[in-house]
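Questions regarding the structure given below will be posed in turn.
Removed: one protein chain of the complex. Kept in place: all other protein chains.
Labels run A, B and C following the written order; every chain starts at residue 1.
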């Protein structure tokens, strides 16, 4: 175990997997940063968030490929390379830009195997950043995991800790299906203990963040710590919560969620997307269909409002679910009769 | 009232709205069909589904614009024209192709007004087709209304009858916000009474298709008639249903749905998308949060499976919710204890 | 025409197989036994075959909605394809893909594609894989005149060029995208001149003549194999049927189709050339025709007898593991 940042944990996984399998390569805008510059040695940036930093020094520019600002081209090239036997790890700088390459993800990568009768594999990983919290405004702050979770054929991972960042990314790279990998912009600098050497976290297996009796909280990414924060405050009032981080929204560890709701009888789902057709509603609907008889209170969803993400701090803070709102929601369902 | 097909009803709306407001124009691939051909007078096709047929004869090629196969260009041009004061009605031939122009819808059209502090309007309509039932396989059979329903800033309409087709399209064209308008491929040939002259169906006001006591069925588009079919069979067994067609998934007539569920105590949501982060889960979660105390049984979602839409008839029929499956689901919740 | 006898026979047989495959479908679609959307390649055979005869199974192609010709030319099993089009359980894609999604990884056929312009980005990726593997494979993307207006296609050409990928962009200009004439919708002087704008060496050639296609491609593909980066071709060609079955085609000139069938039928042109040059005799041709006909008959026969898919299989083949 070594204490690492979330960012370092991701870089760690990339180094290990690229060493392990020469079919793995990284590609994206400025993932090296400066390739082909007439003025400088390439390799200064390593991604605007620094996750691919240093890789080209060990693996060379053949396996660390700076790409033009062509998101469709990036995702399509990755999908084609994967179909042809490679294991590309492509970077789309902000998940907001998936609007430019959704065809390549939704109609191509996700559907090859099915359309081709099970005879193709597309082992690509598309790493991207998401989430509000940096005043980056409407086009650089979205959380678009529901969009891809809805698409059969894709898998979707969203680590909330440095250890999971490493373990899920390693698993994603070895996975034979296309994986969309969401890194929360505000988590890059958090630190935590990360296993050294090979570390694989299986897909579809939730992390039980904390255990309690009165309510189940389901959250991913940055929202997990917001839930922990809320749960601590609630504990002071004698209310204890299960906090469940699904880790991957597709496949989803339905059992972990349903078992917990059967135990607590109450469910609050927290996510920083707008509310409609969301991952929060997905989980709420799951419970309403599968463990109805155990429910003691309405299922609450704490999400952003039905609006884009605003720029100004005061507005953005209001957009994002807060520990206070989470706490209030739990209190409400616990007091429901 | 005149008996018309769904297709004719749509064309009717286009004629009326283009006469009423010279800012309205249509654009898309082959919406005229043959503009600029060195060999023929343009105007043979009027859209591959025939909806824009004949318009150019009355309104000329300035207001009926054949476009290249450039979905991003089409949607972006429409968004820009709308921002500049026009009311474009753009056609994207199959909603599956929205993967190519999602940026223009999600990051541009949907967000202008918000990002610009309420000082812009983007009164565009994007007409598109959706749904399975024609053996058109994975890339031409999707139902992507959840994708756009999730996006704040967009409105989403899905007519299920000829009368609503006309009324909702007229409303969409006059609406000052961007509207994604879904036409089900298999409904073009259905017939029904359609009001002559101006006919406006308001957004956010559900159609109560039928009334009953035991269960609420919520469905849109083609699934509405499937529900009617199921409800008839159930009526023979003495089980009666409210069938609610929201007409627009955004804005959503929450009251109509919730009032009904409060009355019946049971809810089955039917949609032909895959299950995850879907419109079905959206409605289920709504009820689980808002009318929990009225619920007498688990909320059921009847959707397609978590897979792409297959090609062969036998597989496609299995993918799409059937009246039998709907009936069984209602029977199950009615018998629940 | 520096081709060996077997090569000529092979080329003719491939072209003829495509033609008869499509003629069969043309008749059969009317009867309703072929479900879904089917776009026929008849008329363009010289392009698919002229290109693919320069490729091996280690090379990749991506195709279009009008993909049967490319599939057959690249070596997909004809019987498996016919079964697929009939929507049968033992079709090449188990009845899940159909006409617009025929594919066979084993022969480097990365799929027909229902998205116009969907192929080139994938071919770019396959070309990148080929470059990384360093074994001299190339990736060819086929695309229609209409596809050359899709943004991802442009992006692919730029990417292939900056990364110097062994990528060949083949544009089959059959003058129409659905009902739209290429001159209306393509702003450039030609597709070729537009592609040149990306710094990609581009050739314009006659797609009615197998020999011209074959020769042009031989040189270009060889160069791509050697690591000289991407190249492109614009082939003049024609489709013998409407965009879809029942298309009245009144966007075409009055005698255009008749004229094309009489003067621009690539199979007639090929036959005339090889028989006039004494390379193959009428008898040879007849023999090949018979082989083709019995293959098509066999494929139809088997396709009709093949089992329907099991409804339960709707949820298989979505993931490798889930």
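In the analysis below, a contact is a pair of C-beta atoms (placed from the backbone, for glycine too) under 8 Å apart; a residue touches a chain by one contact, two chains touch by 3 or more.
Just so you know, these numbers come straight off a predicted model, no measurement behind them.
Engineer: Over the full complex, note down every shown chain the hidden chain is touching.
Structural biologist: So, taking every chain into account, the missing one touches A, B, C.
Engineer: Given the contact definition stated above, which residue among A:73, A:192, A:212 or A:251 touches the chain not shown here?
Structural biologist: Counting the whole complex, the residue in contact with the absent chain is A:73.
Engineer: In the complete assembly, which of B:44, B:94, B:114 or B:292 touches the absent chain?
Structural biologist: Result: among the candidates, B:114 touches the missing chain.
Engineer: Touching the absent chain in the whole complex: find that residue among B:53, B:88, B:131 or B:212.
Structural biologist: For the chain that is not drawn, the touching residue is B:88.
Engineer: Kindly state which of the options A:119, A:263 or A:306 is in contact with the chain not pictured.
Structural biologist: The missing chain is touched by A:306.
Engineer: Which parts of chain B face the unshown chain closely enough to count as touching?
Structural biologist: 25, 36, 62-63, 65, 67-68, 70, 72-73, 75-86, 88, 103-104, 107-108, 112-121, 152-153, 155, 175-177, 204, 251
Engineer: Even though one chain is hidden, which residues of chain C still touch it in the full complex?
Structural biologist: Where chain C meets the chain not shown: residues 149-155, 157-158, 161-162, 184-189, 193-200.
Engineer: Hey, which chain A residues sit against the chain that's not shown?
Structural biologist: 29-30, 33-40, 44-45, 48, 66-73, 96-97, 99-100, 134-140, 305-308, 310-315, 317-319
As a convention for this text, only the chains that are shown with their structure count from here on.
Engineer: Quick one: which chain's Cα centre is the longest way from chain A's?
Structural biologist: Looking at centroid distances, C is the chain farthest away.
Engineer: How many Å are there between the centre of chain A and the centre of chain C, using C-alpha atoms for each centre?
Structural biologist: Computed value for the inter-centroid distance: 39 Å.
Engineer: Which positions in chain C touch two or more other chains at once?
Structural biologist: Chain C, residues with two or more chain partners: 93, 95-97, 101, 113-115, 151-152, 318.
Engineer: When you check chain B against every other chain, which residues touch at least two of them?
Structural biologist: Each of 72, 96-97, 99-100, 137-139, 305-308, 310 in chain B touches at least two other chains.
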